[in-house]
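One protein chain is absent from this view; the other protein chains keep their places.
By written order: A and B. Residues from 1 in each chain.
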């Protein structure tokens, strides 16, 4: 792509018609800015809407919708190429401060939804939560703007593609998610972490870290998901979370379960004595406040919502509401002597979990919830 | 009023009798203090209890109770004058640090409740949340106090008036609400913002601001409200919030809806590029934690609960529990160049809303919740 700024919104197929998406293509096109090339690293990501089935560690399955990447480089998929199944969360996107970021959203439809479901042809967008973007790239439909027709942004319809572009200025942890019918679309799984790295490797807000993990907390009501798949409608006042998730998974007491949090290399926190681990806590819950509690370690809270804290503080239990992010450092202190048993964990394993006990009983059973382990060598 | 400190509690009409209000008049009278005049600005507010009907933007209506002001100056109503209908929230009261504040609560009864409802003759008070007042002006009924008879303060009965008086010492954002049967009375709508301004205009905690908005978050269960209106009783364990409110309103996707948040000049945040907007976030929820998230802007948290923060911090999503207040500054950064798309929003519109997704589905439908817009010129 020689000059990404000049790349216009592409409508690959004919746009499905309907009131909600009326004019979306043309209007979005108008938002593209024409400017000269600049000497910034360009990072391009192609995300495709896809739906499918997600299996939890208790063997239950549910309908989900997510953003998928054709490959690990987020390259554009060749015409007709098969897309990966969606995951919870959607792939983590990583950029660097000052990058010229281009994200293409390809709406490939909902092949697993019932054809007569009202959900089958809904539009989608991407909202880069915390990036503080201009409206054209903010992913919100229907916001009135002076000088522009009403329903400027009705979202990207099935078969269309839209390009989001921006230059991140603040390092830290963010998230991206759909902002069409947000409660439903987000809760179906349309979210992922968006990480802005600083200029210096293994450094955040001026602090050094040796390892980093993103822990993404979310909720699902599988009755909601099934209703959306089949009918496209759900009485949201009936919402009843039955799955509390860490990186899309629950823990179960079967330690060999391949779908458990502890079989997930993104969720098991591996480190060596003396190292410092950066945890990026991200939350996209319905209304549950996650109370993240690692055993064996206190956490130094150094930043929140993509901004450095002037006065860091220590916690062993951090409440996190939907949309919040906490960047915390965990020093893996060496066990200096055998008597000082509380001065750090040393080698071995310890657990970390939601301490809001209601969040540890997915599908009605303890300890099925966002629980994982620190594995220290 | 020549010497407000000497003004005694007035019982304008005969007091309804009953166990709860037994002796309230005499006891309250005893709490009035006789002191000499002082050279402080005197600010007097007359608040009247009134009930009525409140219509949401989805066309549904519910029974509410609130404090109303006869006019914008909060003057005493002439005898027999008609009172305005109640609003959600009740009128915002604004005073200045060092003012001698006098608030008269006139209990004018509940003309819209069923006559045989147990609610028809309940007492009311005002609790100035965060003002840290002596018990006589704290609005709490039935607190035992040494040397005083039990049931000192049973609240202000129908037909009576009571004077609250105090001198605010700390600038910031507070709230006032009834403290009789608080869960029910507050949730019916008996709350409003109470703002203490500093000595210097457009300055809070030493920070300059150009504009300010109070965003008051609350919840309602309309089945509760109707049960109170008709019977005066509700099984509170059955509470099920069906309206999540911002300044008493929900948003709907009909942008011309006159009852929507975005038709409310108190809720639409208007500003110009380069300005700084002070948002006073106030919450009186049942148990929902509001996660306030403005798109396009980070917020600098400079004070909480009427106290300056020594170490301010930045957030794009702020969790707020019932009774909390956050004073935050939003710099409306000018869009300095077209490439730096994430360096501030510039002119145009962006949204702000509760990110706890359960709070965005009032009456079971998204996006009916506390959502409003920034409109930047």
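Please note the rule applied: a residue touches a chain if its C-beta (ideal position, glycine included) is under 8 Å from a C-beta of that chain, and two chains touch if they have at least 3 such contacts.
A quick note: this is a predicted structure, and the numbers were derived from the prediction, not measured.
S.K.: Can you say which of A:211, A:231, A:259 or A:355 touches the chain missing from this structure?
M.R.: Within the whole complex, the residue contacting the unshown chain is A:355.
S.K.: In the complete assembly, which of B:251, B:286 or B:374 touches the absent chain?
M.R.: B:286
S.K.: Which is it among A:246, A:296 or A:328 that touches the chain not included here?
M.R.: Counting the whole complex, the residue in contact with the absent chain is A:296.
S.K.: To test your reading of the contact rule: which positions on subunit B touch the chain that is missing from view?
M.R.: Here the touching residues of subunit B are 5, 33, 35, 38, 40, 100, 127, 129-135, 137-138, 140, 142-146, 150, 165-169, 181-184, 186-187, 235-239, 284-287, 289, 304-307, 309-311, 319, 321-324.
S.K.: In the full complex, which bits of subunit A touch the chain not displayed? Write them out.
M.R.: Given the touch definition above, subunit A has residues 240, 242, 253, 255, 262, 288-289, 291, 293, 295-298, 310-317, 319, 335, 338-346, 348-351, 355-361, 363-367, 373, 375 touching the missing chain.
As a working rule, only the chains that are shown with their structure count from here on.
S.K.: I'd like the Å distance between the centres of subunit A and subunit B, where a centre is the mean of that chain's Cα atoms.
M.R.: 36
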